[in-house]
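All protein chains of the complex are present and in place, except for one that has been dropped.
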Amino acid sequence: LEEPLIFEQSSPGRDGIDLPEAPPLDLDRLGGLARKAPIGLPDLSEPQMVRHYTRLSQKNYGIDSGFYPLGSCTMKHNPRLSEKVARLPGLADLHPFQPQSTIQGALEVIDLLAFWLKGLTGMPAVAMSPAAGAHGEWCGLMAIRAYHEDHGQGHRRRVLVPESAHGTNPASAAMCGFTVDPVPANALGRVDVEAFKAKLGDDVACIMVTNPNTCGLFETEILEIAKATHEAGAFFYCDGANYNAIVGRVKISDLGIDCMHINLHKTFSTPHGGGGPGSGPTVLSDKLAPYAPLPFVVHGQNGLKLIEHAEEVEGARPFGRVKGFHGQFGVFIRALAYILSMGGDGMRQASTDAVLNANYLLARLKDVLTASFDGPCMHECLFDDRFLKDTGVSTLDFAKMLIDEGFHPMTMYFPLVVHGALLMEPTESETKETLDGFIRVVLGLAAKAKDGQVEDFKAAPRLTPRRRLDETLAARTPVLRWKPGANSAS
Amino acid sequence: LEEPLIFEQSSPGRDGIDLPEAPPLDLDRLGGLARKAPIGLPDLSEPQMVRHYTRLSQKNYGIDSGFYPLGSCTMKHNPRLSEKVARLPGLADLHPFQPQSTIQGALEVIDLLAFWLKGLTGMPAVAMSPAAGAHGEWCGLMAIRAYHEDHGQGHRRRVLVPESAHGTNPASAAMCGFTVDPVPANALGRVDVEAFKAKLGDDVACIMVTNPNTCGLFETEILEIAKATHEAGAFFYCDGANYNAIVGRVKISDLGIDCMHINLHKTFSTPHGGGGPGSGPTVLSDKLAPYAPLPFVVHGQNGLKLIEHAEEVEGARPFGRVKGFHGQFGVFIRALAYILSMGGDGMRQASTDAVLNANYLLARLKDVLTASFDGPCMHECLFDDRFLKDTGVSTLDFAKMLIDEGFHPMTMYFPLVVHGALLMEPTESETKETLDGFIRVVLGLAAKAKDGQVEDFKAAPRLTPRRRLDETLAARTPVLRWKPGANSAS
Amino acid sequence: MRYLPHTESDRRAMLAAIGISDVEQLFADVPVSARQAASFDLPAGQGEMAVERAFTRMAGKNLSAGCAPFFIGAGIYRHHVPAAIDQLLSRGEFLTSYTPYQPEVSQGTLQYLFEFQTQVALLTGMEVANASMYDGATACAEAAVMAARITKRPRVLLSGSLHPQYRETTETFLKYTELEAEALSPDPLGMEDLIGRIDSRTACVVVQNPGFFGGLQDLRPLAEACHADGALLMVMVAEPVSLGLVESPGAMGADIVVVEGQSLGMGMNFGGPGLGLFATRDKYVRQMPGRIVGQTVDQDGRRGFVLTLSTREQHIRREKATSNICTNSGLCALAFTMHLTLLGETGLARLAHLNHALAVRLESKLRAVKGIKVLSQSYFNEFAVTFADDIDATAIVEALAAKGILAGVPAARFFPGWPELRPVLLLAVTETNTEADMDALVSALNEVL
Partner (left out) sequence: MRYLPHTESDRRAMLAAIGISDVEQLFADVPVSARQAASFDLPAGQGEMAVERAFTRMAGKNLSAGCAPFFIGAGIYRHHVPAAIDQLLSRGEFLTSYTPYQPEVSQGTLQYLFEFQTQVALLTGMEVANASMYDGATACAEAAVMAARITKRPRVLLSGSLHPQYRETTETFLKYTELEAEALSPDPLGMEDLIGRIDSRTACVVVQNPGFFGGLQDLRPLAEACHADGALLMVMVAEPVSLGLVESPGAMGADIVVVEGQSLGMGMNFGGPGLGLFATRDKYVRQMPGRIVGQTVDQDGRRGFVLTLSTREQHIRREKATSNICTNSGLCALAFTMHLTLLGETGLARLAHLNHALAVRLESKLRAVKGIKVLSQSYFNEFAVTFADDIDATAIVEALAAKGILAGVPAARFFPGWPELRPVLLLAVTETNTEADMDALVSALNEVL
């Protein structure tokens, strides 16, 4: 079913909300700035609005719709309890600038979540306010830079980043005034430790390693890397995007890591919501802790205390403030609800099952699809497109074909270290039956590709609200908003 | 996408709910009745359950999905505000047997809704507890029978019911020990008043008229009917299923009616929920009021008082109790929220727009479809299948074809007074644009039928999760539950 | 008005298409004397904020269960409802759909009802169940009528174990029919003799298990007696959670089982809406009231579901229908089946165990309170206690309510004409009760006694 844009459903004067009568408008206080022209917003009634967004939602696929083996971003079950408690009026209907005596429970949420993040990672401190993973990454690098500046090491501006890193890693480094020096991978899909050591030097601020890495592999020589890094006077930043594989099993502090962001929306199951909001608290070592950004919560004499200015705490040397207000509180609640539900034992079982599921997929698929690296993998398994060689079917075609079978495609063409990557992360939420169904379909499609039925692949998907979209046209002739008469529906 | 039954998704020992540890089981208090055999329920995890019901919902069509011009049952916009207030803990988390001092607000909800129902209908009393329209119907008839018994008129057992009546009317009458005597319709689709008068007599307990009637027409001679009924010592029961057409415009009391049930889920927009729950409060005249069932709310010295026993109120002669506890409270809240939102003015506009929409459909379609009666109609318009004569297309085929166009079919083959009825009720919630789109499709289909494309109609619907289902097989070989191994999925 | 999309210009355009100038012309069939809109004197509509405030104000006048140690049962039980249920139930495709008369676009509703029917049959130990009734009370009444229809006998024997409001509802249903209801006295100690009252005119015996006063009863002897005399045994279950621990009525020989399903999925909602579960033997299926969903195949041979056996229904049989029921409790059935899906075999057993164990715990605590005697010998999660003869349980409950404790239901609320029940109190315990709740109750009782 087609669903027109809201702008195409307007009839001026329709109400979607009934407001109480206002006193007459007094222009005296508007400083002569009353708006003159209409804005151009469409007027819809409530029934139209409800139907519009219901229909739009029906054109989407979520974890609730089916298996979502994305990879590189953990798409696991989002508990509804988290949604419920996040809506308790005593938590949702709070203003960040209420007197602190009236928000002790909110500060307790933040403090309790921090307790868990520290307990799980083994790290002594955590900066709670970053709004997303990349924001947390940048926050960690800012703390590192601030430390170096503070210790006469301001010349340390080089950051070592493996080639397989997420694109945000180099971008975040650049935002801190760092330059990025890539580190190659070895044949086993891990950091080439010798090449890495050769790049160390007294201008290196830190290394940034994703662990488990973007190939779904644990960096086996991580202790060696950490040791060399520290000996070179640099810090070890870990990208925590894949923390789901080891949460509750491995303490970050035991790996020699100084700093790691945590994607609450991945590891702790807060909803991705079509692209956000996320939250990226960043755990910090003792050395980096004093540089954590404002604000933060401390235990004071009259309960918990929110610190908004550096002067309030002795020894605090915050590098600044990373966003408005006090962090992604709504996301904190959801993550904490998940954490309290799982507990330490549940989290350990979750990472175990996540890794088990990925290895099960790997084991069942690797004879037909081409596995890029030998197992065991961690929470995701990586294939490349050698199995499609000479079939005329591309990784993209293969993935689009899965849509018609009721599955969300895996991540494609990432990581870049293998050709035509297919990265699959089943997560711990899925049953064996679901995995078996997926395996059956994937094997069937692989056979079909080898059987030469390339046209079917090129035409996929067929059953979706839209079939393949012309991305080149979109980029070449950008139409980025509706304009009257300019956006015809077909 | 296929969605297996929950019984096909079980793995024994899976948890969907985590419960606290229980103290050891002490069998002493079970009277030797501990269950011996397992029940046979399936074990699913929460992620499975969430996905199961999400997917099932996607196989349904609701008002939120699109236009639902059902007819005979009002399918209008269900406000979400009603859902929100019904979940306020101070209203939802109440037990019916709490001390009355702790539930004054709940009694106020009931009393305030009763105030509105009485104010809108002009009737002096209302029995709040019936659980649905048919239940309210029976409640009204019970009050009538109780009145007659109480006044030495116990021999009045005959009930006059127009042929076009809903099937519940005769069934309800039978449940009160009444016999049903049908009254024919005239050529204009109304009660044949002369035939009706001829049937009156001193054994008649009441007449049951639906107004507006099931042809979507107002009973023009309703005052004459009422007068004759009363003169014969009988009561005038009105089926209020179509109250949506006149709410806020016409007082029931002005029509000579003694008793009418109100479907809160139709007129006052509480959700139909795939078949319930509904609520059918029944307004009563002064004569019938003392016979209203228990319980009811009165204004007492210490606030509102819930009366659960006849002895508590002088003059009360309740015919009994119609259900457990105090009525469909959750439905009351939703109906009251709708009523307070609309107000008297909004309700008048709603019935006006409902009638306007139906007449607009009638006017735009009647040249092609065959209208059963001349307009104006009330809130629904009736067509019969003369326009399909000799096309090979049936009313059913025509309706199923609409599904593939994104519309829910109208009511088919009811009322029985015309051949191959198509009854359409657009409701006041729909925009002119939606009606125009529907009209365009209906006219197109009519042309297609006349054009001889009968095969297309026979094959419809094509785009639904299931195509036409074999109802004969279902009835002939009833499979009414899942059994291990007995219900294969395809 | 936010729910009404027409603008004045829309209305004008539509009137023009109809060919009239004034919308009042559409109401020409209404007698002039009834067209006096001016006689309405009702408040105007309000925005969301104002309506929300009105309900918040009314809600504020109640003491909600979550704000008090809570021990009330008597047919409505406070259980914890998992958050997923309400959120899924609120999906528009469930909430705003009609009765599934168009199966092609209603497979969601039809499949969950089919699953529901299966769960109900399993739970009750019966062979077949319908798609739900309004509530337990009306289901009980309909079952009595059905038993009379099957046996062609007029007399319905109602046990003193039956919830008094179910009894009253059943009596009302039979009041003007040719059937007779005969109710026994309230029976807190489980002493009544039902078997001795069965005769050749008896259509059915209706008992509740656990009984209204909490007691559990082995129904096998009664079932045998009924069947020996050609009567049916009809069993009411007011607390379905009990079926996770207690032998099912079906296993004990019941012919019809009805259940008030509110305990699972729904919350209390001041007692309404409820959910009537209705189950019976295969051989009686065509006598069963209410909707039924059956499995079939579609045009392409795929499994699908439809409403079936509608030849019993009012829209076909009219006054000969087996009942006048036209709606079921679809959304409540959905809540129930969702909760039971989450619980599963494992979870329901655990939940039942927990309820019973906590009730036993409260019983043992109350035994230490001077002036209280526990009446129930056996029970699931609710039992009756009595104070000294001269003490009014209603007064005790009021006194405890004033202390913020909702302490149970006095039996006298239902039996005002039975002075010997004045000191009797019913107390229910569920998984929602904490140790602290129980201790608060005990200490408050010690204060007022």
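Order of writing sets the chain letters: A, B and C. Residues in each chain are counted from 1.
Going forward, contacts are C-beta pairs under 8 Å (C-beta built on N, C-alpha and C of every residue); 3 or more make two chains touch, one makes a residue touch a chain.
The shown structure was predicted, so the numbers you read here are calculated from the model rather than taken from an experiment.
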Which displayed chains the unshown chain touches: A, B, C
Among A:70, A:160, A:185 or A:335, the residue in touch with the chain that has been omitted: A:70
Touching residue (missing chain; options A:319, A:387, A:438 or A:457): A:319
Note that chain B touches the chain not displayed via residues 11-20, 44-48, 50, 54, 79-81, 83-84
What does the interface between chain C and the hidden chain look like in terms of residue numbers? 2, 48-49, 56, 66, 80, 82-83, 87, 90-91, 342, 431-432
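FYI, only the chains that are shown with their structure count from here on.
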Chain centres from averaged Cα atoms put chain B and chain C apart, in whole Å, by 20
Need the CA-centroid distance for the pair chain A / chain C, whole Å please. 46
At least two partner chains per residue is the criterion; list those residues in chain A. 11, 18, 45-48, 50, 54, 79-80
Among the residues of chain C, which are close enough to touch at least two other chains? 1-5, 10, 45-48, 50, 82, 84, 88, 92-93
